[in-house]
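Shown here: the complex without one of its protein chains, the others still in place.
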Amino acid sequence: MKREMSYSNGAFAAAAIALGIASGALGWLGESRELRLDPPVASDLDGFRLMPNGISGTPPESYFALGKPYETDAYNLSQGKRLYAWFGCSACHGDGRGGAGPSFLDGWWLYGPEIVSIVASVRDGRPHGMPAFRDRMTTEQIWQLAGYVQTIGAYKPKVAAPSRNDDKQTRPAENRGPAKILFDQGPAGVHPDQGPSP
Amino acid sequence: MKENIVLDLTELPAHALGTASPSWWGTLAFMLIEGTGFALSIVIYLYLMSLAPRWPLGTLPPDLFAGSALTALLLASLVPNILVARWAREQDLRKVRLGLVVMAVLGIVPLILRGFEFPAMHIKWDQNAYGSIVWVMLGLHTTHILTDVIETLVLACLMFSRHGDTPRRFGDVGDNAMYWNFVVATWLPMYACLYWIPRL
Amino acid sequence: MRAARVIALWVATTACGCSGNQSALAPSGAPALHIEHLIIGIVALCAVIWLAVMVVLAGALWRKPQEDDAEIRQRRLTVVVTAAVAATAILIAGMTVASFYTTRSIGLPERASITITVRAQQWWWQVFYASSGQTSGFQTANEIHTPVGQDVHVRLESADVIHSFWIPSLAGKQDLVPGRSNSLLLRAEKPGVYRGQCAEFCGLQHSHMAVMVIAEAPADYARWIASQSADAIPTTGADVAAGRAAFLAKPCAACHTIRGTAANGTTGPDLTHVGSRQTIAAGLVETTRGSMAAWIADPQTLKPGNNMPMVPLTSIELQDISAYMESLK
Partner (left out) sequence: MIRSKDDGLRDTALSDKELNRALASTWSAQPGLWGALSTVDHKVIGRRYIATAFVFLALGGVLSLLMRLQLSQPEARFIGPDRYNQIFTMHGSNMMFLFAVPVMQAMAVYLVPLMVGTRNIAFPRLNAFSYWIYVAGGLLLWTAFIVDTGPDVGWFAYVPLSGPQYGVGKRADIWAQMITFTEVSALAIAVEIVVTVFKQRGPGMSLDRIPLFVWSMLVTSFLIILAMPAIMIASTSLILDRLVGTHFFNPAEGGDVLLWQHLFWFFGHPEVYIIFLPAVGMVSTIVATFTRRPVFGYLAMVMALVATGVLAFGLWVHHMFVAGLPRLGESFFTASSMAIAVPAGLQIFCWLATIWAGKPIFKTPFLFVIGFIVIFVIGGLTGVMVASVPFDTQVHDTYFVVAHFHYVLVGGAVFPLLGAIYYWFPKLTGKMMSETLGRWVFGLIFVGFNLTFFPMHILGLQGMPRRIYTYQPEMPWAGLNMFISLSAIVLAAGFLLFFVDAIRSARSGAVASANPWGASTLEWATASPPQPYNFARPPVVGSREPLWAEATALPVAAGLRVDRRELLITGVVEGIPEARESSVGNSIWPLWAALATTLTLVWSIFSPWAVVWGSIPVAVSLIGWFWPKGVLEDES
């Protein structure tokens, strides 16, 4: 019976160690969803400071206190991806490779890659045709969309980046780093819609 | 409970050979699992084909050369493979060593040919469902070639070491040869499916 | 039998309807009536089978052991078990045949004269009525009107994930599958409001995805079609006019259409006649000015995770927009 006990002790020890490792690996993966943004937080988010030239700036403190949800949280990014389709962004920006509007995938951000710049572009519009969405989207939606737009052009895919849609495919999805794939293939790859083998 | 000895086992061999051996049955069971997997992949292929307006979807039928060459090579490899199995039964260490080296080579060359099969499909996995299933079928079979090659290499090392010359090791060689037969046998329907069904 | 009795009791106590029937045991449509007969028949038969097995079990457990001849007993048991298996097979075959005939009696939706397209989305029902004769086609949401006593073919499509369209009092359910189109036959035998809700798990607000089928006399139905196919009625009253202006100026119009105004968004339900519907937000609450205001003010508290954002509005704007919504009969 002594030996039996040592077996179960051993099993418990092993379980504890494994649990520790597993929690460590998954702890940073927490995917809590905030479905309702408090109105005071929303209006605070709206009050970010932008540099005078409209390029770059600082998000409000509350944004960091929330843990930068619009750049790192899978749920917000996927909501942003929905909004990209629903608000007709693809009419000018296509699948991210541009059209009438600039590309998000060519590594060149006219107003910098910071999220506040993108939020400002969406909210207030920009010269040469970018309309303001101030009256058509809520603050939360604008931030969600901005986070997604930033994700499209990321050179290193974010862990939380969205996967492909159940639609016709035109380029690798955001979780595969389309900007990097298309950049590696050069401006006129043989199959610009394809990535390298996994 | 008291025991009453009614049977004497002393004269039994100390190792079960061939179909008597548990590892032979274990290999068979794993082949059944993987065979089911292969069969299901073919079912998925045919299912997707039945839904598609035309097949292959959005591309040309695959080029025949690499796949056919690989098929021929796999079929040819059955001859030395069966010989290795026979030599293992005869426990002929020298011939088994030679045979394993030959089989290792005959395992590596198909891997190289397989490298040409993927581009011969004229489609990538992320273009459409046809691309997805052909890449998965090829990939599934490739992992089987790969694992068997590794097993052959490890066995070859063993047979050249001091652990080689035992009936148990020869039994392992026999099971490995059986597994290679399985790898070849499963490829034939997949080959027909991947290369000839799109041409029907 | 126990099951049948309990069920009958529950039908008696609950079928007398609250806000619209939603029960397979309170059928008012032809397919649901056929199925109810099948349900009652099979349940009754199964209850009898269960009771019989229980009697045998009890007998076996509390039987006085008899010292009879083992061989005779064995032979007798063999006969009984064989007979029981044969009886099982016969009963099973009977139920299979009954099931098959019920399937046939439900009928084919394609023969119906009226076709309605239902397109499910997370988490509401978009409904399309095709143009016919004098009336143009129109779309509405979460509410389907049908004429009593006529076959209605419902075409079922999905915009995102799999949903399932289920009006228990009218018919069995049918899934809405992306990439496929399914069909269902509805035929209400008497006027009434029949509630249904999504029956295939579809995400966060699967629980709040109800749909109302309102069966009415053919004349009422024709009137309803005529009014729905018209543009939104002109605004009357100061608060309604202000509400309309606020609606168009705020993000509301980016997602909702109100025919006859500049609002032409397509991601949310068509609100042209929202005031005429019995409920809002897919059966969440009854349509009143107050519920409208509560919903617009804080949709994420009432239905967490749905796609309607919380639009910041002053209390005046909120009142005006609610008044405007209510006026859209």
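Letters are used for the chains, namely A, B and C, taken in the order the chains are written, and counting of residues starts over at 1 for each.
Here is the rule we go by: a residue touches a chain if its C-beta (ideal position, glycine included) is under 8 Å from a C-beta of that chain, and two chains touch if they have at least 3 such contacts.
Please read all numbers here as calculations on a predicted model, not as lab measurements.
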| item | value |
| --- | --- |
| Displayed chains contacted by the hidden chain, counting the whole assembly | A, B, C |
| Residue in contact with the excluded chain [from B:64, B:83 or B:154] | B:154 |
| Which of C:35, C:211, C:292 or C:310 contacts the chain that the document leaves out | C:35 |
| Contact with the hidden chain (one of B:78, B:93 or B:129) | B:129 |
| Options C:99, C:113 or C:288, residue touching the unrepresented chain | C:99 |
| Residues in chain B touching the chain absent from view | 1-17, 20-22, 25-26, 29-30, 32-34, 36-37, 40-41, 44, 47-48, 51-52, 57-58, 91, 125-133, 135-136, 150, 154, 158, 163, 166-169, 171 |
| Touching residues (missing chain, whole complex) on chain C | 3, 6-7, 10, 14, 18-19, 22-25, 32, 34-35, 38-39, 42-43, 46, 49-50, 53-54, 56-57, 59-61, 63, 65, 73-74, 77-78, 80-81, 84-85, 88-89, 92-93, 95-96, 98-100, 102-103, 106, 122, 156, 160-162, 164, 166, 168, 171-175, 177-180, 182-183, 195-208, 210, 283-284, 304-305 |
| Touching residues on chain A - with respect to the absent chain | 1, 3-4, 6-11, 13-15, 18-19, 22-23, 25-27, 29-33, 35, 74-75, 78, 159-160, 162-169, 172-173, 175-176, 195, 198 |
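By our rule, only the chains that are shown with their structure count from here on.
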| item | value |
| --- | --- |
| Chain contact graph, described as a line, ring, star, complete graph or other shape | line |
| Interface with more contacting C-beta pairs, comparing A-B to A-C | A-C |
| Inter-chain centre distance, chain B versus chain C - centres from mean C-alpha coordinates, in Å | 53 |
| Distance from chain B to chain A - Cα centre to Cα centre, in angstrom | 43 |
| Inter-chain centre distance, chain A versus chain C - centres from mean C-alpha coordinates, in Å | 37 |
| For the chain A and chain B complex, residues of the former touching the latter | 164, 169, 172, 191, 193-195, 197 |
| For the chain B and chain A complex, residues of the former touching the latter | 118, 124, 126-128 |
| Partner chain C, residues of chain A touching it in the complex | 33, 35-37, 39, 42-43, 82, 86-87, 135-141, 166 |
